[in-house]
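What follows is chain A.
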Amino acid sequence: MSETSLRSAFFTVLKRDLTLAYRTRTEMFNPLLFFIIVISLFPLAVSPDPKVLQSLAPGVIWVAALLATLLSLDSMFRSDFDDGALEQMLLSVHPVSVIVLGKVLAHWMVTGIPLLVLSPLLAVLMHMPTDSIPALMITLALGGPILSLVGAIGVALTVGLRRGGVLLSLLILPLYIPVLIFAANAVSNAAAGLPIAGQLYFLGALLALALTLAPIATAAALRISLR
Partner candidate 1 sequence: MSEFFHMGGYAFFVWTSYGIALVVLLANIILPMQRKKEILKNLKRRLRREQA
Partner candidate 2 sequence: MWLWFHKLGSPKYFYDLSGKFLPWFGWLTLILMLVGTYWGLVLAPADYQQGDSYRIIYVHVPAAWMSLFVYMVMATAGAVGLIWKMKMADVVASCSAPLGAAFTFLALITGSLWGKPMWGTYWVWDARLTSELILLFLYLGFMGLEAAIDDKRTAANACAVLALVGVVNIPIIHYSVEWWNTLHQGSTVARMDKPAMDTNMLIPLLLMWLGFMFYYGTTLFMRARNEVLHRERDTTWVKDMVTES
């Protein structure tokens, strides 16, 4: 049996998760639909006045993105845990953090990118000024992977539990708050015509931090959960 390189292991995990997601591709739409519906609730509950919606929009869209990502996180490790594949991955020669990175990338591609693609449409629904739409998309592009990376830590901690759903939210939402603050702030500032470079740099730094450290934390959490 030939030895697989680290690179090919990573891409194998990535391809596997993407194939599995493709086979149940109707499930991909559920978080997206949730995203749209939650955002639609605000004009109905608060006020359909465009000025009000404009001021609410950055925060509402980002909170909805947070919640939609949270809902979709369970699928990252659930089925592999149930059929024992996760244990096999932990026994692999390769560092678990790299395997985790592959799974996280697959999750972001299936959940984060559709949210990103749909965001301009939702910006229009919330009467956001067109100038702020690129800012919205950049924050989602930088912040989305952070949500998947940090979320993986939480899912890894709760995958062994039977009713881990709400607990997962309690664990992860505090960790999401910095991302939410900088992202929503960046979009509001862009709508007001103010500079957003500072916020974007911070998001970039958070992304770099998450990319390097989150997989290691997730791997440790998985080892604990599968004890």
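How these were chosen: all candidates are chains of the complex that A comes from, given by their letters.
In this section, contacts are C-beta pairs under 8 Å (C-beta built on N, C-alpha and C of every residue); 3 or more make two chains touch, one makes a residue touch a chain; residues count from 1.
Treat the numbers as computed from the prediction; the structure is a model and nothing was measured.
Novice: Which candidate, 1 or 2, sits against chain A in this complex?
Specialist: Considering all copies, chain A is touched by candidate 2.
Novice: Could you pull out which chain A residues touch candidate 2 in their complex?
Specialist: Spelled out, the residues of chain A in touch with candidate 2 are 26-27, 29-30, 33, 36-37, 40, 43-44, 48, 50, 53, 124-125, 127.
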